[in-house]
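So that we are looking at the same thing, I have put the structure below in structure tokens.
Missing here is one protein chain; the remaining ones are kept as they sit in the complex.
We call the chains A, B and C, going by the order they appear; numbering starts again at 1 in every chain.
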Amino acid sequence: MASKSFYAIISGAGSGTGRAAAVRFAQAYPVVLLARKPESYNAIVDEIKQAGGQAFGITADATDEAAVNAAFETIKKELPGSKLAAAIYNVNGGFARKPFLELKREELDASLDAAPKGFFTFAQKTLPLLLDSVSDSPHPPSLIITGATASIKGSALFGSFAAGKFALRALGQSLAREFGPKGVHVSHAIIDGGIDTPWGKSFVANGGVEDGKISPDAIAETYWHLHTQHRSAFTQEIDIRPYVEKF
Amino acid sequence: MASKSFYAIISGAGSGTGRAAAVRFAQAYPVVLLARKPESYNAIVDEIKQAGGQAFGITADATDEAAVNAAFETIKKELPGSKLAAAIYNVNGGFARKPFLELKREELDASLDAAPKGFFTFAQKTLPLLLDSVSDSPHPPSLIITGATASIKGSALFGSFAAGKFALRALGQSLAREFGPKGVHVSHAIIDGGIDTPWGKSFVANGGVEDGKISPDAIAETYWHLHTQHRSAFTQEIDIRPYVEKF
Amino acid sequence: MASKSFYAIISGAGSGTGRAAAVRFAQAYPVVLLARKPESYNAIVDEIKQAGGQAFGITADATDEAAVNAAFETIKKELPGSKLAAAIYNVNGGFARKPFLELKREELDASLDAAPKGFFTFAQKTLPLLLDSVSDSPHPPSLIITGATASIKGSALFGSFAAGKFALRALGQSLAREFGPKGVHVSHAIIDGGIDTPWGKSFVANGGVEDGKISPDAIAETYWHLHTQHRSAFTQEIDIRPYVEKF
Partner (left out) sequence: MASKSFYAIISGAGSGTGRAAAVRFAQAYPVVLLARKPESYNAIVDEIKQAGGQAFGITADATDEAAVNAAFETIKKELPGSKLAAAIYNVNGGFARKPFLELKREELDASLDAAPKGFFTFAQKTLPLLLDSVSDSPHPPSLIITGATASIKGSALFGSFAAGKFALRALGQSLAREFGPKGVHVSHAIIDGGIDTPWGKSFVANGGVEDGKISPDAIAETYWHLHTQHRSAFTQEIDIRPYVEKF
């Protein structure tokens, strides 16, 4: 039975990982899905409801401070009295693979908007709510961040994307060190491999070998584990990759 | 109900983490405990049996190749036909905190014996068995290694201990890269903090704050999660620390 | 005798490291100093000239694309026919030490402006010039980046500053991998400690012990060494800290 007095929120719901996390956390909490377009969350909301869970979506661009503010006002009305147990920042954007001298400054901006800037706004909104849940939430209130290979390696041709992801990791580390002692679990996952999504079937990873792409459900299962870790045993950073991935 | 055809083995069972891992994995598998002295595992074996699980201990020094060989002969007789699902290397030894010029070469040797050398023997024994389980084990066969802060940082006065732990991590990384593609999950946990054990009550960590020492049961829960990860989403390295730990 | 046909440029000349690097590189090249205010470079230009070197300053905000473009137009006129041998990005900005929930988004923006954004513009301007010097420069053309402790560690209360510095490091890594094989040496220095500057005398580091703050001249000497490394032996990342610094 899902706890009705705590909820989870997922920013960037419209990806494979976003959907899977929503479905997994909906086994325990009502789930709020933030995405730029309703098409990104409508089907997920339906899926959760049909499985007996509770969910609703809000259209908001993570990089738009006013839109994110409005989203949290909506949540207050939709889930009166409910407290935040888990917040997942899963926004992608600013991906570009090209020679540095062909990059436009807008492409760097897009990466910084989607990663450190969008997360900054999301974290400033959610951390006070998570702090408020420390005393009574079923598990340590959690802020989980989706990173990538580019969070720890600036590969050739991936400079602008890596800039955003490195910056996002920096913020996550800093928040873990500041808010961990206050009881909030800030965790950063390095997703190191292609993700197996319905719309990404044409992308072949690891020679097309079975399970050569990461199952979003498996990521979600690890996110749930992070959320349920005892506060004496928090994980700050975890890597997730297919068994066949080179690293 | 425990699967009878697969078992788990824990080397270094006589520590807080060893006991907790044994108890946790015994919920699913018969568990074999290796330790230097029967006193280290007798009570754990009893505890598991009373909880309805199956366990037995074998006296063996992880750094003694012949003793480890004999242990695996014993296992064959005690659990005929059973296959290895999970192996945990949790041996401690060679800890020394002292000025470098006061260190004896024997202290470096003790650290290397307990870490890379003991693990080398354990891994050479267990990896063929884990490979043999890939096709039918309930979860990807797993080799889990217990590391420490000293696995990634050579602090002043901890040189010999860090030498062993760094070397252990090197082997773990190499095996993850070699055996991951064959279906075996090799994972390394960096335990970054004091562990809460009955015999360590006098050791005060983080000012004595509640949950300032790591719960061994919480470590075991994360080890179990690592073991059950889908092969498309393996974690190679994970840190575990109390919410109040400085890092 | 200084080579007249190659020059060096330093962005962020108005700091201890900027001055020292300018003076050091002026032993070999005419030096162009970029800073936001003429006060930041006037004295340095004088110092270099009095020592028999050649230098001039240009007022430009590194984060202002148009101003940087104009600066390079000025250089073309001032040093006709001269080619770029070394470019140093040493801009500081966006430093803030405060609780995350008190940070303003403008503070994050300032850090991102000074670090990845300013560097992006500087690198897009200088890399084509450095590439053009590969065949005939006295040493491999170099792009050297000043980083900090916050480039590799997101400490509590330093989130916004670390976000910028991490992102800067990401770009540096990516450029090293893309432009190294083309003969340009991209190097990143992690300055891990307080710097000994005339205006920072009141800041006490390491208990005020002698040489407990980093000599800017020593940093400059290492930058010069990086610039003169043979292309078969490039250093991508180097740490620099006082002998007494904890790390």
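A few comments on the model shown:
Keep this in mind: a residue touches a chain if its C-beta (ideal position, glycine included) is under 8 Å from a C-beta of that chain, and two chains touch if they have at least 3 such contacts.
Keep in mind it's a predicted model, so treat the numbers as computed, not measured.
Remark: the absent chain touches shown chains B, C in the intact complex.
Interface note for the absent chain: among C:77, C:201 or C:230, the touching residue is C:230.
In the full complex, chain C touches the hidden chain at residues 140, 177, 180-181, 183, 185, 193, 196, 211-215, 217-219, 221-222, 225, 229-247.
If you put the missing chain back, the residues of chain B touching it would be 65, 99-101, 103, 105, 108-109, 112, 116-117, 120-121, 123-124, 127-128, 150, 153-160, 162-175, 177-179.
Please note the rule applied: only the chains that are shown with their structure count from here on.
For the pair chain A and chain C, there is no chain touching both partners. Averaging Cα coordinates per chain and for the whole protein, the chain whose average falls nearest the overall one is A. Comparing the CA-atom centres of all chains against that of chain B, the greatest distance is found for C.
A straight line joining the Cα centres of chain A and chain C is 35 Å long.
Chain A and chain B have centres, each the mean of its CA atoms, that are 31 Å apart. With centres set at the average Cα position, the gap from chain B to chain C is 46 Å. Residue positions of chain C in touch with at least two other chains are not found.
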